[in-house]
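Left out: one protein chain. Kept in place: all the others.
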Amino acid sequence: MAIEVKEISFSYPGNPVTAVENVSMKIEKGERVAIIGQNGAGKSTTVKLINNIYKPTQGKIFVDGIDTSTKTTAQIAPHVGYVFQNPNDQIFNDDVIKEIQYVLRYWKLSEEEIGQRTEEAIEVTGIRPYLETHPFDIPLPIRKFLTIAVVLAVSPDYVILDEPTAGQDLWGCEQLKIVMDYLKKKGKAVITISHDMEYVAEHFERVIVMAHKNVIADGSKEDIFYQPDILKEAHVTPPLCARIGQKMGIKKKILNIQELVENL
Amino acid sequence: MTEEQFVDSFRKYQKKGNWWCDFHPVAKMVTCLSLGFMCLIVFRWQVGLIIFLLAGGIAFLTPVWKKYFKMIGIMFLLGCVFTVIVRLYVHMGDPGPVAFYLFGKSVPVAAIISCLDLIFMIEGFLGIFLVFFMTTEMRDLCCCLEQLGMSSTVTFMVLSTFSSITSIKEKLNRVRESQRARGIETEGNLFVKVKSILPVLFPVIISSMTGIEDKTLAMDARAFAADGVHTSLRKIQPAKRSEKTVAVVAVIVSILGCVAGKLFL
């Protein structure tokens, strides 16, 4: 069971410039993968192609063996969930519960099932204090958790999180950790696009680096964050621990602060 | 265009190189509005047809003619179908001289005339209206009106209304993208499309409204509330005597046309 991206290229309709060129990757079920790189490197386009929002102009994508080009976006949605960067693009109901249950009801699941999934999603994302609030009046960082709850309720095997830490405070980051742990426990694959390298270093094992519309490196986070040339090419700075560790000449590939303290 | 040329273009009067496009916006508006209203007030096919043809003639002399004829063509067809169906249905079988028979019922001449009146009243007005909007930059018009004493708040409201239409469209596209990503079918036959678009239409419009608050604040940050005269970066050539004359003539013709039309047609 995996997502297989095979040599895909894509250009947006009405725009001759390609957005991604010849991109390949394979993401196993249960894996945690971060895609990093500068804006315009093709990260968002790649995940939108995986989500089947767009179809590649060349190459193929298989989700658990299903060729996405033969399916509509909606047919892929139960397998791959996508939390958009901007929650405002995603929310359209006038009630939090309705928003979470929208697709579940569309799929005509049983009341019991709907209730249980909703409850779990609310619990994990910590949005219980906002159930009575109109979605558009919920503060933007919390609204992001509402969109996460929506995807959790659908319970796809692959969850894509687009910039989940943007604008989040410590509370948000801790809540996000709860979400990440929950997804791990459930054996879901998580694919994130992020500029927040501390978050990447904390939660993800594998890092895919994109630049110039293509994948330029793919490996374990220890590998990637200790390759200055590749990071420079992708306009990415490694986490602070890695930077200080390197400057202090520590041999070990350190990626968290506790370890750094012990080695200093 | 190099940066120097671009910056320099602001020092000169804004020109498009077409007599009608460069016609002073206010004079153009007065001309078109008066002719358009004559069309509405007289409500006779003869006047409507003249204005319709006039608008077509003007459009033909501008670079936007292709777009214009495409749009007016669609509107004309829709207008015809709609009026013919409504009017003929209502008046079929009425007494009076008969033009022809349809499904065994008489179609009176009066009904056809009234059809023509309605069609050309609408299309004449739409034609002149379109030829105005398609060849006039709203910002230039507003800028000129501001110089004539219109409040800058009105300017802003007019301009932002126009721009918000495009922003609603964009937003709707993004929301539909996310709908698909969530598993709601938006592709397929008309029924599927309509069924998926209805629940999001209203919230999208509402959330665009809340965007107005942000816009107002952003405007405030650009000193929109500052007292005193506003200046303008774009320079528009003051109305030439000939342009003023055209506008005045159009107003006089329209008034006379209204009176004459009401009396003799």
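A and B are the chain letters, set down in written order, and residue numbers restart from 1 in every chain.
Convention: contacts are C-beta pairs under 8 Å (C-beta built on N, C-alpha and C of every residue); 3 or more make two chains touch, one makes a residue touch a chain.
Just so it is clear, contacts and distances are computed from a predicted model.
Peer 1: What is the missing chain called in its UniProt entry, if the choices are "Ubiquinone biosynthesis O-methyltransferase", "Oxidoreductase", "ABC transporter ATP-binding protein" or "Glycine dehydrogenase"?
Peer 2: When "Ubiquinone biosynthesis O-methyltransferase", "Oxidoreductase", "ABC transporter ATP-binding protein" or "Glycine dehydrogenase" are compared with UniProt, the left-out chain turns out to be "ABC transporter ATP-binding protein".
Peer 1: With the full complex in mind, choose from B:82, B:101 or B:224 the residue touching the hidden chain.
Peer 2: Spelled out, the listed residue whose C-beta touches the missing chain is B:224.
Peer 1: Please give every residue of chain B in contact with the chain that is not shown.
Peer 2: Contacting residues on chain B, toward the hidden partner: 1, 3, 6-7, 10-11, 139, 152, 156, 159-160, 162-164, 167, 211, 214-235.
Peer 1: Since one chain isn't shown, list which residues of chain A touch it in the complete complex.
Peer 2: Contact residues on chain A toward the absent chain are 38-40, 139, 141-142, 166-172, 195, 198, 235-237, 240-241, 243-244, 247-250, 257-258, 260-262, 264.
Simple rule for what comes next: only the chains that are shown with their structure count from here on.
Peer 1: Can you list the residues on chain A that touch chain B in the complex?
Peer 2: 51, 53, 72-74, 77-78, 81-82, 84, 88-94, 102-103, 106-107, 136, 150-151, 154
Peer 1: Can you list the chain B residues touching chain A in their complex?
Peer 2: 171, 174-175, 177-188, 199-200, 203-204, 206-207, 210
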